[in-house]
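Below: one structure in structure tokens.
As you look at this complex, bear in mind that one protein chain is not there, while each of the others sits in place.
Right after this comes chain A.
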Amino acid sequence: MSQLQEEGSGPVHGFLLSTVSSTQPTETGTTHERTGLDLAMKLHYVKAVCIYSAEAARELTVMHVKGPFFPIFNQIPWISGRLSRHDSGRPFIKCNDCGTRFVESQCDLTEEEWLRVSDRSVDESLVYHQPVGPELAYSPLIYIQMTRFKCGGLALGFSWAHIIGDALSVSHFLNLWARALAGEEVYCPKTTDSERGLPNPNPTGKEPGSIKRVDPVGDLWVAPSDSKMTTHSFNVTVKNIKTNFGANGNEFEILSGIIWRCIAQARGGGGSEPVTITIIRSDPNGLKPRAVRNSQMISSVHVDFSVAEAKLEEIVKSIGKATDERSEIDEIGESDDFIVYGAKLTFVDLSEVDFYEAKIKETSPVSVYCNVQGIGDEGAVVVLPAAVEEERVVTVTLPEDEMEKVKWELKKCGLIKTLINGE
């Protein structure tokens, strides 16, 4: 779903744009390079929304919310810079302290009314999103939207260019903000690219299956897609997955297996089934300390059998044998324009990401939503933690014409309990 934020007639309105930057000037001429892996992700944007209750957030003014971002940008000045290109055409970041766009908005509904909708993809309208381009030098890499609900609740929406970091980085950024808001000192140690800990490159040199080359997009970084995409979000309980779908593996792998099979069944058997999928999850050997970067593991799974007919255990076992393709992607990332999410059916595991640790007045957010913008035609599934520990939020983005069939399959296999029209 391409959501170019415009002020429409929806319940969220009253957009006031300003800019938040750092307080200490960065030395003129400072630049920050991006790796091949970062450049391969450039057509994608992470969108995340955290909704806080009125009790926690009622007294926060705009200045209270803006204030903690300044010391963070002092520590990580390059994310508030602007893109530019070397003579070779390779993009890099000019650290000119230009800042990030901050959008204030109002919502006519109370938080309760907003959260009543079980399909959390409505949260997409709480994220002010603009793509990078057509002028790189004037495109912010991060947009922050602050929405005030009628009851005093607060939603913070982030649109985050994937070239600077992954969903884990967004959570890290949000956590830093919450800590700075609480009055703690924020310190981010500098990281160098050499400590990236990528696995050794594949000597066969074949192109990674998890990404797809697209036609050159020039300076407007919007992932081209043939179909109109739509998003549906639902909750599942871990118990439900583990008990009703007995298979070995952790709940993300089981969930991915179930949904893969449902999508395969919905697309009909034979050639149109997805036999290759991409798994994106945090690197278990992830580098410490945490920083803003693309650290997630991008791996590919390929099966030779028909997924629609296979047993769940076989599917889950194949998922467990996913091969990390980051080095291959890193090598070719700068040469062309690629999409990663949706190049093949993509499953993103964010269930361990600590969005709920970003607390205001020691209260966690009541709801967190996260998705990716610019998903390709094969679709993507994002698994998030829910406010309740035993639950997960699953966000499925697929072409519009496929979504109803997939939802029906998901209900048939028991993953979605009820299916009310339009939810």
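In this text, a residue touches a chain if its C-beta (ideal position, glycine included) is under 8 Å from a C-beta of that chain, and two chains touch if they have at least 3 such contacts; residues count from 1.
One rule holds for everything that comes next: contacts and distances are computed from a predicted model.
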- [ ] For the chain that's not shown, choose its UniProt protein name out of "Glutamyl-tRNA(Gln) amidotransferase subunit A, mitochondrial", "Transcription elongation factor SPT5", "3-ketoacyl-CoA synthase" or "LLGL scribble cell polarity complex component 2".
- [x] "3-ketoacyl-CoA synthase"
- [ ] Based on the whole complex, identify which of A:67, A:152 or A:274 touches the chain you can't see.
- [x] A:67
Open item on the list: List every residue of chain A that touches the chain not included in the displayed model.
Closed with: 16-19, 21, 23-25, 28, 63, 66-67, 70, 82, 96-99, 138
